[in-house]
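One protein chain omitted, others in place.
Order of writing sets the labels: A, B and C. Residues in every chain begin at 1.
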Amino acid sequence: MNPVNYLYLAALLFSIGAAGVLIRRNAIVVFMCVELMLNACNLAFVTFSRMHGNLDGQIIAFFTMVVAAAEVVVGLAIIVMIFRSRHSASVDDASLMKL
Amino acid sequence: MSTAVDVHNLWTMAADPVEKIPAPHIEYAQLSPTLIVIGVALVGVLVEAFLPRRSRYYVQLLLTVVALAAGFAAVVGLAAGGFGGAKAHVAAMGALAVDGPALFLQGTILLVGLVAVFTFAERRLDPAAHGNRVDSFAAQAASAPGSAGEQAAVKAGFTTTEVFPILLFAIGGMLVFPAANDLLTLFIALEVFSLPLYVLCALARRQRLLSQESAVKYFLLGAFSSAFLLFGIALLYGYAGTVSYAGIANVVEGRPGSVNGALAGTMGNDVLLLIGGAMLLMGLLFKVGAVPFHMWTPDVYQGAPTPVTGFMAAATKVAAFGALLRLLYVVLPGLRWDWRPVMWGVAIVTMLVGAIVAITQTDVKRLLAYSSIAHAGFILAGVIATTQDGISSVLFYLLAYSFVTLGAFAVVTLVRDAGGEATHLSKWAGLGRRSPLVAAVFAIFLLAFAGIPLTSGFAGKFAVFKAAAEGGAGPLVVVGVISSAIAAFFYIRVIVLMFFSEPKPEGPSVAVPSPLTMTAIALGVAVTLVLGVVPQYFLDLAGQASTFVR
Amino acid sequence: MSFPLLTATAVVPALGAIATAAVPAAKRTAAKWLALLFSLATLALAALVAVRFEPGGDRYQLTESRSWIADFGVRYELGVDGIAVALIALTAVLVPFVILAGWHDADPLEGKEPNRRWRPTQGFFALILMVEAMVVISFEATDVFLFYIFFEAMLIPMYFLIGGFGDRAHAAGDDEAAKQRSYAAVKFLLYNLAGGLIMLAAVIGLFVVTSDQLGSGTFSLQEIVRARGAGELTMDATTERLLFLGFFFAFAVKAPLWPLHTWLPNAMGESTAPVAVLITAVVDKVGTFAMLRFCLQLFPEASKWATPVIVVLALISIIYGALLAVGQRDIKRLVAYASISHFGFIVLGIFAMTTQGQSGATLYMVNHGISTAALMLVAGFLISRRGSRLIADYGGVQKVAPVLAGTFLVGGLATLSLPGLAPFVSEFLVLVGTFSRYPAAGIVATLGIVLAALYVLVLYQRTMTGPVKESVRAMPDLRIRELAVVGPLIALLLVLGVYPKPLTDIVNPAVQQTMSDVHQKDPKPELEAAK
């Protein structure tokens, strides 16, 4: 099967993730969408790695996962914190600062 | 030779039944600045774990200061050792560059960090709670604002001394960022310094809600942008089959080391390259705070604890612009004719939007945020020059700008009323009457921002504009000049407010800071004036440091 | 290198500023005397400069040259030609009078004793000295960048002087007064800053041009002029014109030239009389001076190219300023518009490109400085007595305060350039100089002298003559301090009006030089030309 298709899939996932970030209100979901985008990247990395026949891409994918994990740690912490202080995880509620 | 390939070799060898593993070759001495900082950061974590509360503050402060000072010393040593010029090369198996720009920027970041630490550690501004001196960070970040838990924490005199190691981690990341010599390292460094910043933003003692909101916004948008960055990396990798700067550059210029079929296939496909490059740029421009990726800046700057804002505003810009420079000058010079026009557009929009929107701001921190956006535009003008002068002017500008910014935010921490810092402009009315010195100092910073001669702001602005003009970006200079004229308006507005309007009876008071903040501010003023009146030495420094290794 | 006299002349007032600012709040009077002392020291140094200067000698004398910012091709180069000497002398002469005249302008208001840290009085005099220092050095600078730096930097102290200190009693009440003051100050600053930034673009352009052609960029006036003369440095018409416009715009704002003048009436109206004098008599002169020194020398061709337009603008300024002066209700604004008219004359003289015109213009800068100072300071004394700037609030002052009225009249007569007083010499030179190249312009400009008579005499009639108004019946006549301010100025006006030769001797050679820089010769008289 032509690896390029995986690239299209990656692009698709990335777009879905981006769209989700733009559309969804719940901070958690938004964050999940970001993760989705990261994973789209991973897919792309792996695919390219395959195409080029070197392993860099795959290794990067591992790094990405680690980073994503770290982001989850920090991100969830922040989100939880704000949820506790305003009892809502909606991104739109957090709009005290504007203009 | 690219990192990943080597790593890959290790990998495969590890699979063989041979027991000895050749360690990757790493020049520890040349990476010492970073290593020191990261190392001490880890120690700081241990301190948090094992030392009793009351002693932590002092230990942490001491450690941090020592770490940064040592790091700076190391940088100086390396520079003196000629790594800035003749001996500049790529270290850590191609992962990091040790060259002029890297060292200059690392030095700047370390100094900025050092000064920032002073403002972090300031404990005299807020009235003591239950007899314990407090700094501008939450007693216990985890506890919801106003909750019983928080009150308990305050009563117990808790303080978030974790900020120091967190700060060090951020600085560590920033040290790597401009030195990163392959895209993977770039990405990692980005995350390493971003994540701590997200956390720091959330730690304000006063106005927690704003603080948390800023953290959320910063985090989500930051993650969003780094996703773009990562995808860009992916595409570039796809295009070039490697993530090392040199490798990509070679491919872009059409002379790769070895061409296999797949590479030949992707190499021809410039769309990958262009889209990838664009997304990469976007990721960096986000950190820089360039329009249209700037919108997080005002909110985050306003919400974050002021010392953190000051640090972010200064250090992040330095690191990000360093990375941007390296990317454009080392990886994509072959693409100059594609990205220059685009960056022109970005620079122009950034300068204008920053200046114009700032006019109607009513909050000092937001005002400074927009001003930082406008300055990002000015620096971009220097970046676009794509000449030796361009690089050195940007380096100089970053040095000058970062200290002005630190000083300005440090002053902001001093003006307080019952609700903590009084950041609303209306409260600054007549400050000049009540405490002329503070007002005068702030005025100096504002004038530097406005680029009035005899301040570092002017020298920097002249340097970048000169470089841009020489690089054939005359129109850009004109736009820059116009937007500085617009920008002048709101800096002046603040000065008018401070000096020419009658002080309000219920106006804020100016807290008398500890020597820490005083040093920070004094340093800011000193650098501002020195770089304004006798900039030659530093211009030379930047000039010598303006060649990238590849 | 010998004793750096020029540096000293600029440094002394700067030190004075610092010293004055450092005086503790309680010792107000000490600060005043200190400031006066330093200004007098500056005057002495300026006198020394004038003495050491040999009219016949090199173009630039007492030169100093040190490397400063090599990367920007900037050198710390000072040097004075006759024109500069004259203007430095003017500055050094006027500032002590300004200080003396403003003796009580910055005293804290009764009952409003300021707190320990806020020391307006010290600040006032320190700022005045700071302005003097910066003005002096910008007259001395022969490095474009060096000049630019102080050309811009002097805005800041000026800005605080305008915005920080106003007339004692204000018709509109204190708050309104403060509002108008800061409006005026901001307007002043933004106008001039905008001009300066446009100029900055041109300065950078100049650097690019020089670095392209001379290898390394330079801002040294002499070097550039030399290179142009030697043909090493050539600019294509468009570049030269753009650069010229960049420079000229800034100077036209500073001068100020119609239609960039609107900041001046506000600035002079809202600030105290001494500060107003500082603005119009000293600071603005930097603009016209710079036209003469930089525009013409750096961009001779472009200057010639632009001359027609500039002449027209100057004429408009002359007539327009005069007419608006006639229409004013506020004494200080009236003087401001009169100054606009006079600056029109100066610019006209500069761009007439004749020796008479340019010498006239230079003399005009000096004389206008003195005459406006005389008129404005007396007006200030008048205003401080009655607490109003409106002409309508006065009448019959002549009867109660004859000396004040007399000096006011002399100042007025100088302003309408009555023969025998200094301004006549310069104005007539400008007119002749203009007429001999552009007859029509000369004639139009001559209309200005009629209008001048109109606004001066109307002002005098409304304020000084007629039945004595109740509000001024108790007005005291000039005090000793005030006489000490006005007397010498009037004496100067008379001396320079009757025997201006010393001044012309200093100025002429420099003007000749400039003329040769722009490759211009005076038009020959008809009869000689016919022969």
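In the analysis below, contacts are C-beta pairs under 8 Å (C-beta built on N, C-alpha and C of every residue); 3 or more make two chains touch, one makes a residue touch a chain.
One rule holds for everything that comes next: contacts and distances are computed from a predicted model.
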Should one name the undisplayed chain from "ABC transporter ATP-binding protein", "Inner-membrane translocator", "NADH-quinone oxidoreductase subunit L" or "Multiple resistance and pH regulation protein F" using UniProt, the answer is "NADH-quinone oxidoreductase subunit L"
Visible partners of the omitted chain are A, B, C
Using the definition of touch stated at the top, determine which of C:20, C:39, C:371 or C:436 touches the missing chain.
C:436
Considering the whole complex, which of A:7, A:21, A:46 or A:60 touches the chain not shown?
A:21
Pick from C:360, C:380 or C:423: which residue touches the chain that isn't shown?
C:360
Given B:261, B:341, B:419 or B:515, the correct residue touching the omitted chain is B:341
Decide which residue listed in C:326, C:390 or C:495 touches the omitted chain of the complex.
C:326
Contact residues on chain B toward the hidden chain run 216-217, 220-221, 224-225, 228, 270-271, 274-275, 277-279, 281-282, 286, 291-293, 295-296, 298-299, 337-339, 341-342, 345-346, 353, 356-361, 486, 489
For chain C, residues in touch with the removed chain
187, 190-191, 258-259, 261-262, 320, 323-324, 326-328, 354-356, 359-360, 396, 398-399, 406, 413, 418-420, 424-425, 428-429, 431-432, 435-436, 439, 442-443, 446-447, 449-450, 453-454, 457-458, 461, 464-468, 498-501, 504, 508, 511-512, 522-528, 530
On chain A, residues whose C-beta touches the chain left out of the figure:
18, 21-23, 25, 30, 91-92, 94-99
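Going forward, only the chains that are shown with their structure count from here on.
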State which chain is most central when centres are taken as means of Cα atoms.
B
If I rank B-C and A-B by number of C-beta contact pairs, which comes first?
A-B
Between chain C and chain A, distance of the C-alpha-averaged centres to the nearest whole Å
65
Between chain B and chain C, what is the gap in Å from one C-alpha centre to the other?
45
Chain C, residues touching no fewer than two other chains:
none
Hunt down the residues of chain A that sit against at least two other chains at once, touch-wise.
none
Give the list of chain B residues in touch with chain A in this complex.
2, 4-5, 7-8, 11, 141-142, 144-145, 147, 184, 187-188, 191, 195, 198-199, 202, 208-210, 212-217, 219-220, 223-224, 227-228, 230-231, 233-235, 237-238, 241-243, 260, 262-263, 265-266, 298-299, 302-303
Any idea which chain A residues touch chain B in the complex?
7, 10, 14, 17-18, 21, 27, 30-31, 34, 37-38, 40-41, 44-45, 47-49, 51-57, 59-60, 63-64, 67, 70-71, 74-75, 77-79, 81-82, 84-86, 91, 94-98
Over in the complex, which chain B residues touch chain C? Could you list them?
432-437, 447, 450, 452-454, 458-459, 462-463, 465-466, 469-470, 474, 477-478, 481-482, 484-485, 488-489, 492-493, 496, 499-502, 534-536, 539-540, 543
